[in-house]
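This is the structure I have questions about; it appears just below.
All protein chains but one are shown at their positions in the complex.
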Amino acid sequence: MSLQDELEKWRQGAYKKSIEKFPERKPVFKTSFNTPIEPLYCPEEDSYNYIEKLGFPSEYPYTRGVQPTMYRSRLWTMRQYAGFGTAEESNKRYKYLLEQGQTGLSVAFDLPTQIGFDSDHPLSDGEVGKVGVAIDSLRDMEILFDGIPLGKVSTSMTINATASILFAMYIVVAEKQGYKANELDGTIQNDILKEYIARGTYRFPPKPSMRLITDIFAYASKEVPKWNTISISGYHIREAGSNAVQEVAFTLADGIAYVEAALKAGLDIDTFAPRLSFFFNAHNNLLEEVAKYRAARRLWAWIMKERFNASTKSQILRFHTQTAGSTLTAQQPDNNIVRVAIQTLAAVLGGTQSLHTNSRDEAMALPTEESVRIALRTQQIVAYESGVADTVDPLAGSYFIEELTNTIEQKAKEYIQRIDDLGGMVEAIEKGFAQREIQNNAYRYQKEIESGEFVVVGVNKFQVKENSPQNLLKVDPSIQITQIEKINRIKAERDNDSVKLMLAEVRRAATSGENLMPRIIAAVKVYATLGEIVDEMKVVFGEHKETVIL
Amino acid sequence: MTKVDNLLLPDSSLNMRFLARLITKIENNSQFAEELLSEIYQENNEALILGITGPPGAGKSTLIDNIVGKFREQGKKIAVVAIDPSSPFSGGAILGDRIRMSSHFMDPNVFIRSMGSRGYLGGVAPATVNVMNFLTAVGFDVVIIETVGAGQSDIDIMYLVDSVLLVLVPGLGDDIQALKAGIMEIADIFVVNKADKPGKEKLMAEINMLLMLKQEQVDWIPPVLEVVATEGEGIDTLIAEIKRHKEYLTEHSFDVKIKKVERRIRRMIEEKIDERVHGSFKDNDRLNLWIEKAIDGKINPYSLIKDFDKKLTVLWEG
Partner (left out) sequence: MSEKKIRVLIAKPGLDGHDRGAKFVAQTLRDAGMEVIYTGLRQTPSSIVAAAIQEDVDVVGLSILSGAHNTLLPRVVELLEENGAGDILVFGGGVIPEADIPFLKEHGVKEIFTPGTPSDIYVKFIRENVQQHNDQGG
């Protein structure tokens, strides 16, 4: 069969089926000079080994995309990460964003919440409500989502070490609103391995942390089946200074580790694997980034098929993207709007399922309402005005793009082999392998900036004398006091006998190995605090100490 | 010169600031160090001076963290000196060992100091010895010296401590062979850390075999212990063995001193010979001539060596 015959087969098959369920956004897409834009373009002759290396969208190896029509039917989800200070303020910001056209919620938590300390813990001093919302108990979660129907929105929560507890709280809040768990749609990041490598908000050591993750997989696959129980992240690895190949390699290696852990825990691969999702960075080099996403899709499909013998649904790599915060400068901050626009293009041309765009004041503080609106408009302009969403995988066939895609895939494969040789990702992390690779790359990159070899506009070239930026967001320092008062009130008002019982149950299940999720849900319901639940687990699991490589 | 009067604060706790500043002076000014030490030095036989060395990644600092914890339970005052290599290019250093002892930062009876090797390649860096002697003299019950067993000076300091702990981990390849010559001989206690990792049995077998080969006429047979420092496993046994060695030293102190000095001199001679011989191989006309002749079959390498041996006898007994 010729390539053109294959294309026709796909059009009559997967494509036709898809538009019956998800009609395209317009009856006809056309150019400015009135010629039609097809859903997909392929080479005339097959000089690319097309079927094997590229395939058709929604078909193995998924290089060109995970759905037949991609953005022609539905644009990517515009999901801006937000949350700061109190649950009340965050609730206001969510409502604002939903009004402005955002299509999914993304929750940012403060560091004490992410690591498992209540707002009244000594280590929380100065940190409460700074990088996200402070959640000490179910009460804060109720306020956070007040007036927001959880059964009708899709919510992504950036939470890792304490994911089990926040997930439990979400489920309980939704239940109180009248929604059943199996109606809920969303994501928890829940990727502890990258915390050890690049992000730093771990609490327990690797083994018990993996156990918590598989407990969540098992629980959700039965009770919350629409939920994405993990967002295997490369974003932070890139932010820590890795290059594009390392971003793909370490992320997929983490994925392999999670799959192996779940299989070891007795889960069926085709039950949990379809719910695995990924999270990548959108960096400055547009062409490299597009190739990176395509390479990641192809490589993951190959891994799932060949290594784990998984079925189609499990082979598909779906991902969220965030534009690269570390590329944004404090100097001439309006330039950042341009950077983010380019990074948005990269993510869209790369086929992302959802996108967060950073605001221009990223290098200085949390974004103001105006800055965040511009970031959202950036996505909307690309979606509606630029035309790049009108056909699938438009850059395919570019000599450069295909070459880059092949190279990134190849080099990432080599890294994964090295990690396998070290005994897998958990071992590699304990040995400091990934951390060292990232650090060396970060050092080299920074040196290139300092020497001027790598130009950063406004920083080492085209500088101007600037005034201090005005109107930055300030987080009210009295939040810590308010939260502490709240905790005291909760502790006085709740049924402390029940709390004691439920906490003991958490400790018992942590020891026995039973699934912790039901016990955590029960504890959360009686208003046990986050810190109290974590402390029970800490007794059994211990705490992780940093592996420092310098 | 009553420099040391300020060492204790009114509440009898250690004046860390004063102590630390003195150490800086000692590190940078050997004359000052010698004067100070001659003033305050007293034979502190109760003090236990531990040397802990091993390849990078062996978990020495984590192990020390555990050891410090145990000694603190016994109410002892502890000083740790962690030595890391300085960059041969810039002379600077990143000293990161104390991170793994962070649970003891706030303990007023634990003093942790990081030192760079400062380019000292061979022999004992005077700064290290002076700091070690100072800490012993001011009354710490336990003084721990930690080095990465890579450089010669890292090994040489071990001749001056009471007990040498060599920390090894399974699965790091041929690390025993790669260890600096001499370290296996002076280790008093072998610690196999990360003993839960694959390759442990192989490593222990290698150590035991090497111990058998290097058997000396000595009463102390170095124990080979398994620990998992990150879990705190095996630490009680380690402490017991350290105590046992201390008792042995106290009983046989003179013999042990002889043995240590003998080992040291012997090693220094071996190194000197090594250095001379290998140094002389370069551009040595006579040697090149011998090689040529040996290739042509004109001389027999064995008789060559016999001849050489005769000359050495003269040197040695002369």
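All chains are identified by letter, namely A and B, in their written order; residue positions are counted from 1 within each chain.
In this text, contacts are C-beta pairs under 8 Å (C-beta built on N, C-alpha and C of every residue); 3 or more make two chains touch, one makes a residue touch a chain.
None of the values given here were measured: they were computed from a predicted structure.
Colleague: Who touches the missing chain here, B:Phe71, B:Phe111 or B:Phe190?
Modeller: B:Phe111
Colleague: Can you work out which residue in A:Ile51, A:Val153, A:Leu263 or A:Ala330 touches the chain that's missing from view?
Modeller: Hidden-chain contact among the options goes to A:Ala330.
Colleague: If I consider the whole complex, including the chain that's not displayed, which of A:Arg74, A:Lys130 or A:Lys525 touches that chain?
Modeller: For the chain that is not drawn, the touching residue is A:Lys130.
Colleague: Tell me which stretches of subunit B touch the chain missing from the display.
Modeller: 16-17, 19-21, 23-24, 27-30, 86-87, 89-96, 98-99, 102, 105-106, 111-114, 116, 118-120, 127
Colleague: Name, in rising order, the residues on subunit A that touch the hidden chain in the full complex.
Modeller: Against the missing chain, subunit A presents residues 111-112, 114-115, 117, 122-127, 130-131, 195, 199-201, 239-241, 326, 329-331, 363-366, 439, 442-443, 446, 450, 456, 459-460, 468-469, 472, 475, 477, 546, 548, 550.
By definition in this document, only the chains that are shown with their structure count from here on.
Colleague: Spell out the part of subunit B that touches subunit A in their complex, as residue ranges.
Modeller: Going by the criterion above, the answer is residues 57, 62, 94, 96, 99-100, 230.
Colleague: Where on subunit A does subunit B make contact in their complex?
Modeller: That would be residues 431-432, 545-546, 548, 550 of subunit A.
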